Structure formats: structure tokens, C-alpha cells
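Below you'll find the structure, written out as C-alpha cells, and then a few comments.
Omission of a single protein chain aside, the complex is shown with its protein chains in their original locations.
And then chain A:
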Amino acid sequence: MTTIRNEMQWIDAGPLEAIPSPGARRLPSAHGDIAVVRTGSGAVYAIDDRCPHKGGPLSQGMVFGERVQCPLHGLVIDLPTGFAVGPDTGAVSTYPVRVADGRILVGLLPQTASAACGGGCACAQAA
């Protein structure tokens, strides 16, 4: 039998109520700042807190539908995919999120953060 290893590390980002719905908060992590976003429909997403345009803090943006708008110049990120909504281009990393017992858990894989991957990949070039 093969054993499947799971290297995902879940960090506890606190209670769900800490984030207004819709709204977002900044979560500092070993992988840099993460924006934890809660939509009006109650879904929670975690994305890099750096706008692909000029690094604006996405955790401070307005949340609507399944999207968040960067507070600096208005680029819009689609939360499920992490992509900028056209005509803008660019993308941010997304992190898996679980809500358990009313607490938000964010999953970090060693390779998801550009800091850890060395910046050689396509995501880093896009940013």
C-alpha cells in the first residue's frame, strides 16, 4: 500500500467573527502577509496580501460577490482563482481555508509562498 504524505500545515487564524461579512483582515504569517477574506455569502478565502499591480494591501479592499478590490488603484481579484479580473492581468497565490468549530484554519504548503519558492516560477514573474 502506498502511503500518501500530506505536508499541508494548518494555522489557526482565530474566530470567524473576527472578520466582518463581507470583509477582510490581514494575517501575518511565515509566508508573508495573507489576506483572509469573508464574503457576503459566508465563504472564506485566503490570498496573498499583495496586489499584483503595485503591492497594495488586498486585506484592506472592498469585498463584493466572490471578489475583492484593491484599495490603491482598484484592481479586482477573483477570490476562488486568485486571478485579476479582466481587463487587468496578474494573479495572487491562494491558500486553502477550512472553518472548524467557528475558527478559521489556513493551509500553508512550503511551496505556495513565493518567498519559499525562490521566485523562479511563473507566479513571481507575473507579480
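A few comments on the model shown:
Operating definition for what follows: a residue touches a chain if its C-beta (ideal position, glycine included) is under 8 Å from a C-beta of that chain, and two chains touch if they have at least 3 such contacts; residues count from 1.
Methods note: contacts and distances are computed from a predicted model.
With the options "NAD(P)/FAD-dependent oxidoreductase", "GTP-binding protein", "Biopolymer transporter ExbD" or "Adenosyl-hopene transferase HpnH" in hand, the undepicted chain maps to the protein name "NAD(P)/FAD-dependent oxidoreductase" (source: UniProt). One chain of the complex is left out; on chain A, the residues touching it are 9-14, 18-20, 22-23, 25-29, 33, 36, 39-41, 54-57, 60-67, 69, 71-72, 74, 76, 78, 80-81, 83, 85-86, 89-91, 100, 103, 105, 122-123, 125-126.
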